[in-house]
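Only one protein chain is missing; all other protein chains are in place.
Labels for the chains are A, B and C, by order of writing; each one numbers its residues from 1.
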Amino acid sequence: MTNMTQPWIFTARCPSVVGTVDVVTRYLAEAGHYIEEIQSFDDRASGQFFIRIEFLPAEQDAFAPEAFDEAFGARAADFSMEWNLTAPGHRTRMAIMVSKYDHCLNDLLYRYRTGQLKVEVPLIISNHPDLEELAKWHNIPYYHLPVSAETKPQQEAEIVRLLDEYDIELVVLARYMQVLSPWLCEQLDGKAINIHHSLLPGFKGARPYHQAWEKGVKMVGATAHYVNNDLDEGPIIAQGIQEVGHAHYPEDLIAKGQDVERITLFNALKHHVERRVFLSGDRTIILSH
Amino acid sequence: MTNMTQPWIFTARCPSVVGTVDVVTRYLAEAGHYIEEIQSFDDRASGQFFIRIEFLPAEQDAFAPEAFDEAFGARAADFSMEWNLTAPGHRTRMAIMVSKYDHCLNDLLYRYRTGQLKVEVPLIISNHPDLEELAKWHNIPYYHLPVSAETKPQQEAEIVRLLDEYDIELVVLARYMQVLSPWLCEQLDGKAINIHHSLLPGFKGARPYHQAWEKGVKMVGATAHYVNNDLDEGPIIAQGIQEVGHAHYPEDLIAKGQDVERITLFNALKHHVERRVFLSGDRTIILSH
Amino acid sequence: MTNMTQPWIFTARCPSVVGTVDVVTRYLAEAGHYIEEIQSFDDRASGQFFIRIEFLPAEQDAFAPEAFDEAFGARAADFSMEWNLTAPGHRTRMAIMVSKYDHCLNDLLYRYRTGQLKVEVPLIISNHPDLEELAKWHNIPYYHLPVSAETKPQQEAEIVRLLDEYDIELVVLARYMQVLSPWLCEQLDGKAINIHHSLLPGFKGARPYHQAWEKGVKMVGATAHYVNNDLDEGPIIAQGIQEVGHAHYPEDLIAKGQDVERITLFNALKHHVERRVFLSGDRTIILSH
Partner (left out) sequence: MTNMTQPWIFTARCPSVVGTVDVVTRYLAEAGHYIEEIQSFDDRASGQFFIRIEFLPAEQDAFAPEAFDEAFGARAADFSMEWNLTAPGHRTRMAIMVSKYDHCLNDLLYRYRTGQLKVEVPLIISNHPDLEELAKWHNIPYYHLPVSAETKPQQEAEIVRLLDEYDIELVVLARYMQVLSPWLCEQLDGKAINIHHSLLPGFKGARPYHQAWEKGVKMVGATAHYVNNDLDEGPIIAQGIQEVGHAHYPEDLIAKGQDVERITLFNALKHHVERRVFLSGDRTIILSH
């Protein structure tokens, strides 16, 4: 499905050598494609090159990604380049997992409904029944999958089955308050984003606002990161903070933190679905204007 | 030394009971003193009451703090209240300790010279000779006290002797890059403020910007805190942050962090010298407008 | 309706003279009421004194505001003091007026539903039918009152009739995109809060994001202010900003500004319903901790 005014997105990575930009831009120029936006980054730490381009094809309706892959691939092979094309109007299929706190869910559904967040949300999964009505109002199937220590393996298997069934590309843990098993972490590696309610790596683990209060901090924060197999240690995509004072008890921090949590999560998701986030080891490269 | 237009500052603390505000404000009203500003806080966590008042005495020139203490003390005793009076125009005698990084020192001296920071700076102490010229330009004695593992006890004894000699009320560790001994920490307990270049309790200890870079954080911060005997664990007074991105290597974080370090340190010092900071266990209460 | 753990709120104002704090705190102490929080401000510009106190009555269930008014009034008269008592658990009756943009409405209803914003919302008024479904989901009556140049007098009369009928204390203009007539402004004077999508007094009037884009600003903002009879000139309660760049066209500014608009509006409403906002000429005093 193409669109007359929106660009295709090209992203790529490879080892840093002379000519990495040229191999891409020359191909686009020769094909008559028009570059609207280009950013690159050479990570000295990893020796890797990253690039992101938005381009308008020479003939929008005739553009064939398969032909692009074949023709460009012949040149990219010399650079061991991995690349990806995203069509205009493509909407990432995103599942939301949530428990009882609904501030992130409410925010995501609002932005989804109003088109701020260009995704599809085919389903919501929760270990509690509480938020079903909110899902219903948005006409999104809501799967209530309760979980206990004993039933966790079955519950997680059911989650993975649903993600498969609905052809999900991205999972958002929008305050899903369960520790994922190593098996589920592995299934979700690189395709799930979690919002943690602290400025990681500070206050990892449970009840971070209570931890923050005990330390008497003057700022609380939130961190959106990819899920990997080390709890609260996945690559960081976005962070946000909120000033607090002595008059704020833990319950106040919880309330005040909600705005920064949902805005931080949205920022991370927006970067991700716009194909701006690249992994370089445990760090993220974000090619943004 | 009094001043016709600036107020006296009254601060106090005691256990929370009915009448704590009244015992103060009634006394001031009966004496004809004019309250310009009042803030109080009852800390539910510690059961302590804190109050700060700025008042203009009925007769500025005739105001005698000794008489105040005696008359008010008779009433305050019922509340086990501890209190303090600070005269208009009082300038805290503040020693600065520094190593080689001069961004905090330069900033403090600028604010001292221009009257933004109402203190006296009778001396600067450093374990390096590098910053003597800067001190000289501001006409402040500079003590170069080199230190090694062997000479630390003598060096620290000399520091304490100098603080005594110069009648110092407050010590600022303005990027003094030495670990203080438990003995010196004890000497400075509650009368020294340190600037740490991270958002504590994250990235305690050495090279916090390098630690932050390794974790791929999107924000770096600074924390000004009182010194106590637990390294980088003293009560937090002020914090600040700075956004960073993937293109910032550790040396960039060091450079970018300088502004937030010096502004955070200044904010903490301003609160302290204006008698706005109270300790409640390991947390600070800051009574500000 | 009282509550065992929440305080009564006392606010007052009068000309600045000696004894203004004492007349209040002495009365409270003598009555055995416990002050949890106190802030005052003397505005040098207007010569006015402002105070806000949260107190727990000596006997919560027996506290009678009428008796307070009578007994305290006898003393307050000497100071020409105007005062106000707000009961614990009191919820301001707030009407929301809106047109088609729903980001502020959605946010307010979320905070209302979850208890973050302690108000009642008895009705929503709109000049468009679009947002009725959202109102319905929250079980709030939705009045669609279309308006044209000819029908404005009748439509505004109907608005005022509804505000009366529902006993409304506060009106929120949550992106209500109609210029109010001087008559309606007068009716709402001091009891309506508007959110304007610029950092006032910059970019008054229509299409502020377009104005901002034309000037090439690097920050856009939002301002929540009381309505008075001078368009976009009422006393400012809260402001917020958002960084923007050259890649953001007017439509991007509109999207990016939504978060700062709704958070700024919420901050202003929270201050207002907690009785923290005082008017001093065209400026607001906000007594907050």
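The working rule: a contact is a pair of C-beta atoms (placed from the backbone, for glycine too) under 8 Å apart; a residue touches a chain by one contact, two chains touch by 3 or more.
Note that the structure is a prediction, hence the values are computed from the model and not measured.
Novice: Of the chains that are displayed, which are in contact with the missing one across the whole complex?
Specialist: The chain that is not shown touches these displayed chains: A, B, C.
Novice: So which of C:A29, C:I236, C:I254 or C:V273 would be touching the chain we can't see?
Specialist: Residue touching the chain left out of view: C:I236.
Novice: In the full complex, which of C:V98, C:V217 or C:V273 touches the chain missing from this view?
Specialist: Considering the complete complex, C:V217 is the one touching the chain left out.
Novice: Which candidate, C:T92, C:Q258 or C:T284, sits in contact with the chain we can't see?
Specialist: From the options C:T92, C:Q258 or C:T284, the contact with the absent chain belongs to C:T284.
Novice: Using the touch definition up top, pick the residue from A:R13, A:H33 or A:K218 that touches the left-out chain.
Specialist: Checking each option in A:R13, A:H33 or A:K218, the one touching the absent chain turns out to be A:H33.
Novice: Residues of chain C in contact with the chain that isn't shown?
Specialist: 41, 43-45, 199-202, 215-219, 221, 235-239, 241, 245-247, 249, 280, 282-286
Novice: What residue numbers in chain A mark contact with the hidden partner chain?
Specialist: 17-23, 25-26, 28-30, 32-42, 58, 289
Novice: In the full complex, which bits of chain B touch the chain not displayed? Write them out.
Specialist: Contact residues on chain B toward the absent chain are 37, 102-103, 106, 110, 114, 116, 137, 245, 247, 255, 258-259, 263, 289.
As a working rule, only the chains that are shown with their structure count from here on.
Novice: Pick same or different for copies chain B and chain C, depending on whether their interface residues overlap by over half.
Specialist: Same, since most residue numbers here occur in both copies.
Novice: So what's the Cα centroid distance for chain B and chain C, whole Å?
Specialist: Centre-to-centre distance between chain B and chain C: 37 Å.
Novice: Counting in whole Å, what is the centre-to-centre distance of chain A and chain B, each centre being its mean C-alpha position?
Specialist: 42
Novice: Tell me, which residues of chain B touch at least two other chains?
Specialist: Touching at least two other chains: 41.
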